[in-house]
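Left out: one protein chain. Kept in place: all the others.
And then chain A:
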Amino acid sequence: MTDISQTPSNPPKTSIHKTDERTKKRNAAERRFKAYGIAAITAGLLVLVVLVGTILNNGLGAFQQTFVTLNVELAEAKLDKKGNRNIDDIKKVSTFGYAPLMKTAFEAKVEELGLETGLKSKDMAAILSKSAAAELREFVLEDTSRIGTTVEFTFLTNSRVDGYMKGRVTRESIANDKKISAAQLDFVDQLVAAGVVEKRFNANFIFGADASDQRPEAAGIGVSMMGSFFMMLVVLVLALPIGVAASIYLEEFAPKNWITDLIEVNISNLAAVPSIVFGILGLAVFINYMHLPQSAPLVGGLVLTLMTLPTIIISTRASLKAVPPSIRDAALGLGASKMQSVFHHVLPLAAPGILTGTIIGLAQALGETAPLLLIGMIGFIASNAPDSISAGLLSPNSAMPAQIYEWAKRAEPAFYERAWGGIIILLIFLVTMNTIAVILRRRFERRW
């Protein structure tokens, strides 16, 4: 004890207040290590920003479309030569019969506005979408009394003109393009100045059907949205009860034995099986063996159900586990059977957690693409929205992610824009579902 008061015979040359070389090195290593961590987080967040920026930058354009408003004279001589307004006779006039009307309408417009252009009326009409004549024909067939009058009609322009309005197409980029010429773009400029051509919100993209690969301007995601909706319906109706039943058994009733172990290992493995394997299963079992119709949302829903089940089971078990045993004991003490204690007390208390897990599972299923490719939900155009529930389940349809893939494959810039736009809609659905799940969890979460 007396040693301490003694001053050392030779005091150290370095002070502890002055950092030596080794400490400096160690501190530098510490700072570097921390910097790596910050860099990793920044990189992750930066990627997120880039991704979201790319999606918005490329996709927002799809919600707007370029339209031309023209006064079209629905000449009786062209549309109803017999003049008796017989619907069958009028139907015989194909879309080719309507093309001249649009040429005349352009000529009239140019004259009315006093524009100077070297274009022929045929080239003027070429700025319209290929679906323009069909739209006009449908409009006439809807109400044949319109024949003989002059109506104001709004046409879609083709994707090149639309791209020009959105800055995707320039005069340089179309140098070798057969679909449009610089003179036509000049003409579009004149029409824009006159207010005839304008870009505005395009509801058809959200509610409409897909179009053939010649007409990106007319394509919409609405029908495949219905397909996704029906698939989610199947998933909800099947996966929720089966998943909850399986979790109740495993969590509350199952004895500890090798069969239960086998089931548990199985479920955790199924959660990690690649989604495309579920697609193969669906193709082999539901389509080749059971002969369910190809491309039907019912089959897609069944495949996604099998895929979502493990997710739902895992989250349901977690929320059943979170209900304290005292609840079960109290119910049993009052004379309830085991089954009654589970169904009357534990399950209602676990319901918010189960619902949250189900919504997250549904959101996952909604964005899944790979299994849908194998059961044929791509490669065709679902042109009409289903008119009944059984048609919605059984008639061929697409689904949102499959539709996006289809557009991405068509390798035409106008379709890429559609694909990004579709992604925005898909992400809006996912964000909404996840937000609801988070709110549910915050609102009903109970700490025991």
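Here is the rule we use: a contact is a pair of C-beta atoms (placed from the backbone, for glycine too) under 8 Å apart; a residue touches a chain by one contact, two chains touch by 3 or more; residues count from 1.
Just so it is clear, contacts and distances are computed from a predicted model.
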> Given the options "Methionine ABC transporter ATP-binding protein", "Cysteine desulfurase", "Phosphate transport system permease protein" or "Oxidoreductase", which would UniProt use as the protein name of the unshown chain?
Replying inline: "Phosphate transport system permease protein"
> Which listed residue, A:L60, A:I147 or A:I263, touches the chain dropped from view?
Replying inline: A:I263
>> For the chain not shown, which residue from A:L113, A:I242, A:A318 or A:L332 touches it across the whole complex?
In response: A:I242
> For the chain left off this view, which of A:A296, A:I313 or A:L355 is in contact with it?
Replying inline: A:I313
>> To test your reading of the contact rule: which positions on chain A touch the chain that is missing from view?
In response: 26-27, 29-30, 32-34, 36-41, 43-45, 47-48, 51, 54-55, 58, 241-243, 245-246, 248-250, 253-254, 262-263, 265-270, 272-278, 280-281, 283-285, 288-291, 306, 309-310, 313, 337-339, 363, 366-370, 373-374, 376, 378-379, 390, 401, 404-405, 408, 416, 419-420, 423, 426-427, 430, 434
